[in-house]
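Below: one structure in C-alpha cells.
Note that this is a trimmed complex: some chains were dropped, and none of the rest were shifted.
Labels run A and B following the written order; every chain starts at residue 1.
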Amino acid sequence: MFKLLQKITPLALLGALVAGPANAAVEGETAFVFNTLLFLVMGFLVMWMAAGFAMLESGMVRSKNVATICVKNVAIYAIAGIMFYVVGYQLMYGIDEGGYIGSFSIWAPDNAAFLSETPDFGEGDTYAPSSDWFFQMVFVATAASIVSGTLAERIKLWPFLIFVIVLTGFIYPIQGGWQWGGGWLSEAGFSDFAGSTLVHSVGGWAALTGALILGARKGRFTSSGSTPMPGSSMPLATLGTFILWLGWFGFNGGSQLALGSAANAISVAQIFINTNMAAAGGVVAALIFTQLVFGKVDLTIVLNGAIGGLVSITAEPLAPTGLQAILIGGVGGILIPLAVIALDKLKIDDVVGAIPAHLVCGIWGTLAVPLTNSEVTFSSQILGVAAIGAFVIVTSTIAWFILKAITGIRVSEEDEIAGLDKSELGMEAYPEFTNA
Amino acid sequence: MKMIVAIIKPFKLDPVREALTSVGVEGLTVSEVKGYGRQKGQTEIYRGAEYAVNFLPKVRLELVVSDDKVDAVHDAIVTAAKTDKIGDGKIFVLPVEAATRIRTAETGDAAL
C-alpha cells in the first residue's frame, strides 16, 4: 500500500477509477459491515440450534421426562451465555500466543479504533467486536446441549445445571483457547475449522464420562440384552434435526469469520454447499445402512445420520468438493448405527444418540481433514483429538465425581419410574395425554 | 340385564356400531385397550435394537342390554367383527343386577 503511494499518478489513479465497479475492491468500512453482518446472521442461526436440541431431545425422551428436558435446554442456553460473558470469553481468547489458558477477566467490547475520527478498518478483516463475541457465545451452549441429551431421564436437574456452569465457563473455554485462541495446539498445527473436536467432541466426551458415572436408565439393559425406550414424539425429533441442519449453515459458514471480499464470500458459499451435502450424505448412508442391516429404515438413526454428517464436515467444511463432502458425511452416517450398536453392547445408555453423532463423528471429521486439506497432517490431528479428549475426560470426570459426592447426580429409582417431570418439577409435559 | 364386553379390532368399530344399531342397541361405551392373546404383538425396531411389542391395539365395547337382546347383540358383533384372521377378539357376557339412567333416575331395562 505504501509503495503504491509513491508511484501513484493522476493517470494511474484515473485508470484505477475508471476500471469502474467491475473490479473495484470492497472498501474498509464496507468490509467491516459485511464481516459484522456475517457474525450476526450466522450467529442467530447457531442460536437457533438451541431450539433444535430442545426439540430433538423432547422427541427422543419419554413423555414423563419431556418438561424436564425443556427446562434443561432453555437453562443451558441461558447459563452458557452468562458464563461466557462473565468468564469464558477471556479465558478462551485472552490467551497468549501458544499459551495454555487465557485470563480471568470479564469481556468488554473495544470499539475505539472503529469509532474514532480516523477509523482504522484494517485490511478488510475487522468487524464489530460485539458481533464476534455473539458468534463465539452461541457455540458454547452446543457443547452442553449434547450432554443433556445423553444423560436425559435420570440426572438430577440442579447438579446437571452446575455441571453446565463448569463446562461452559471453564472446560470449554480453556481447551477452546488452545486452538481458536491461538494457544499451543494451534501452534502444533492442529486444524479444526468450526469445531468437530472443539465443540462436538467436547460435548461428546463430557456426555460419555457422565453416562459412565451416572449409569444407564433402569431397565435399559437387562441380562437378556438391551430394551429400547422409544422416544415420545418422532415429529419433534425430526423438527429438531431440521433446526440443527439449518443452524449448521451458521455454525460452519460463520466460522469463515469474514465476508468482506469475494474470496471470503466464495468460501462461505462453498461451506454452505459442503455442510449441506455432508448432511445429505449422512442421511442417505443411514437410510441404506439401516435398511440393509436392520431390515427396516430406522427414523431416529436417519436423523442422527444427518447430524453425524454435519459433525463430520465441521472440522473442514471448506476444502472438500461437494462430492467429497457427501462421502465424508456418508461415512459419518454409517458410523452412527455402528456406534449405537457398540454403545448398546457396552451398556452405555445414550438417550438421544449424542455420543455417536457428536463424539464419534467429531473424531472422524477431525481425522479426515488431511484427506482434503493437504496443509494438515494426521499426526497433528491425532494430537488435537487426544489432547482435548484427555483434558475433557479428566476435568469432567472430576466435576461429575465432586457433584456425585456433594449433591448426588442421579434421581431415586422411584423418581425415575415416576418420571423426572413429576419428581423434579411436579408437573407433566402433556398433562392430558400421558398415562404411562 | 347383561353386560356384554367385546374386544375387537379397532378398524371394526364402525361396522360393529352399525350392526348394533340395526339390532336396536341404543347405547354403548367404548374404550381403547391393548390386547395380548394368540395374536402376538409384532417386533419393533428402535435404534437397531429389536423389542417385542406384546400388546396390540384393540377396542373394548361395553354395553348393557336386556336379557332378551343378548343373543341378537352377540350375533351382531360376531358377524360384524369377524375377519377370520387371528386376533379378532372375544365376547364376554356378565350378569348385571341394576341399571340407572342418571338423567331421569329411571332404572331397569328402561335405563338402557
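One rule holds in what follows: a residue touches a chain if its C-beta (ideal position, glycine included) is under 8 Å from a C-beta of that chain, and two chains touch if they have at least 3 such contacts.
The model shown is predicted, which means the values in this text are computed figures rather than measured ones.
Enquirer: Which formula gives the number of each chain in the whole complex?
Expert: Putting it as a formula, the complex in this file is A x3, B x3.
Basically, only the chains that are shown with their structure count from here on.
Enquirer: Counting in whole Å, what is the centre-to-centre distance of subunit A and subunit B, each centre being its mean C-alpha position?
Expert: Each chain's C-alpha centroid was found; their separation is 53 Å.
Enquirer: Okay, in this complex, where on subunit A does subunit B touch?
Expert: 225-228, 230, 290, 293-296, 298, 300-301, 337, 340-341, 344, 353
Enquirer: Where on subunit B is subunit A touching in the complex?
Expert: Within the complex, subunit B touches subunit A at residues 44-49, 51.
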